[in-house]
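As you look at this complex, bear in mind that one protein chain is not there, while each of the others sits in place.
Entry: chain A
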Amino acid sequence: MSDTADRVKKIVVEHLGVEADKVTEEASFIDDLGADSLDIVELVMAFEEEFGVEIPDDAAEKISTVSDAIKYIDENKG
């Protein structure tokens, strides 16, 4: 597992209060991890902070699974 994946999963566990083993790469934030739209806004902010990337609103709207987030961060971080 990549370093990005580890750090993303840690943030998801902390913010959503879910068990770590539920945070698979395929997991959907809303359907599988109990997040609502505001939780995703908060997660995106936490990813921006952690990785020093900027995730514009139109990109954030396309992030619905853990792997979407990892992929976006890996492609865009400096």
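One rule holds for everything that comes next: a contact is a pair of C-beta atoms (placed from the backbone, for glycine too) under 8 Å apart; a residue touches a chain by one contact, two chains touch by 3 or more; residues count from 1.
Keep in mind that, in the parts below, contacts and distances are computed from a predicted model.
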{"item": "Complex member absent from the view - protein name from UniProt, among \"3-oxoacyl-[acyl-carrier-protein] synthase 2\", \"Permease\", \"ABC transporter ATP-binding protein\" or \"Methionine biosynthesis protein MetW\"", "value": "\"3-oxoacyl-[acyl-carrier-protein] synthase 2\""}
{"item": "Residue ranges of chain A at the interface with the undisplayed chain", "value": "15-17, 34, 38-39, 41-42, 45, 49"}
